[in-house]
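Note that one protein chain is taken out, while the other chains of the complex remain in position.
The block that comes next holds chain A.
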Amino acid sequence: MAETATPAETAHVDRVRGARRSPAEHLADAFTSGSVPGTVTLKEIPYQAMVGIRVERTSDAGARVASITGGLPATCGEVTGAGAVNALWLGPTEFLVVAPEESHDSLGGTLVSDLTTALGSDEGQVVDLSANRTTFELNGSHARAVLEKTCSLDLHPRVFKAGTAVSTELAHIPVMLWKTSEENYRIFPRASFADFLGRWLLDAMREYASPEVP
């Protein structure tokens, strides 16, 4: 879109922003009061742009898509892209592109249209999934302990390294779990599960607000 947005474009973006409700918006206060700064905190990062990609990553179309996403991951757990746009591995020919909300076409970005153009008429698909999932950020020295109450994967740092994202289950619901740094996890539940998972995590976090019983 144009480098300088016209007043009409700005008004449109504001209208889009004002009309939206994020899946865990009603829990924002609970997330704040349930967070234990320095130990474990929880917040929603709403409206991230997400695009589902299906493409053979070694094909020409795969290479074109990869040029926009900063590569396409080759194996389970791998995440490509160093900047704001990242691609997460969902399957051998299936990826989830995650980017900041401004990159969405409805807010003046070009992510979805760029990816659609990159795929062209080749075999595959580009689907705007931005409203499909929301993002929870679980942070702190006890974030892993909270996740370990429900996640059956080995989350020990020697196995589950920072920069890894896997599709798995938390509290019996399917999520993407992305360890972005040593004490920071991004969790992508589908919108309809956001309320449940948000409350579940709050409950799991509660004990860390009290002094540890030796």
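The rule is simple: a contact is a pair of C-beta atoms (placed from the backbone, for glycine too) under 8 Å apart; a residue touches a chain by one contact, two chains touch by 3 or more; residues count from 1.
Basically, contacts and distances are computed from a predicted model.
J.: For the chain that is missing from this picture, which UniProt protein name fits: "Xanthine dehydrogenase family protein molybdopterin-binding subunit", "Sarcosine oxidase subunit delta", "GGDEF-domain containing protein" or "Glutathione ABC transporter permease"?
T.: Going by its UniProt entry, the chain not pictured is "Sarcosine oxidase subunit delta".
J.: Taking the entire complex into account, which one of A:T4, A:S33, A:S121 or A:S152 touches the absent chain?
T.: Selected residue, touching the omitted chain: A:S152.
J.: Pick from A:L90, A:L111, A:V146 or A:I187: which residue touches the chain that isn't shown?
T.: A:L90
J.: Specify the residue from the set A:G38, A:G120, A:P157 or A:P174 that touches the hidden chain.
T.: A:P174
J.: Mind listing the chain A residues that contact the chain we can't see here?
T.: Touch with the absent chain occurs at residues 75-76, 90-92, 94, 152-153, 166-169, 172, 174.
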